[in-house]
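Read the structure below first, then the notes.
The complex is shown incomplete by one protein chain, all other protein chains being positioned as in the whole.
Then we have chain A:
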Amino acid sequence: MSDSVKDKVIQIIAEQAVLEVSDVKMDSSLEDLGIDSLGLVESIFAIEEAFDIQVPFNANDPSESEFDISSVAAIVKAVEQLVADQKA
């Protein structure tokens, strides 16, 4: 299960960044991948649609949102948590 969340999140991010899936590293930040604020909001929308979850994110203060977007790994972890919470 966990792997599939990771694969899907990476696939979404790769599509947004117009990169190959293999070019998206777990320690990359969205900035490293060339994803700007609009790209971020669009990625979050795609994640919400893919997993049928609500991502707590406010573009006014990404650093203080409950959703950690500091790296691809952080996003994967946060999405896994949201998916698990939803099933609980």
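In the analysis below, contacts are C-beta pairs under 8 Å (C-beta built on N, C-alpha and C of every residue); 3 or more make two chains touch, one makes a residue touch a chain; residues count from 1.
As a working rule, contacts and distances are computed from a predicted model.
**Student:** UniProt names the one chain left off this complex as which of "Protein GlxC", "AMP-dependent synthetase/ligase domain-containing protein", "Nodulation protein E" or "NitT/TauT family transport system permease protein"?
**Tutor:** UniProt lists the chain left out of the view as "Nodulation protein E".
**Student:** Which of A:A17, A:L30 or A:I44 sits in contact with the chain that's absent?
**Tutor:** A:I44
**Student:** In terms of residues, what is the contact footprint of the unshown chain on chain A?
**Tutor:** On the chain A side, contact with the omitted chain comes from 37-38, 41, 44-45, 54, 57-61.
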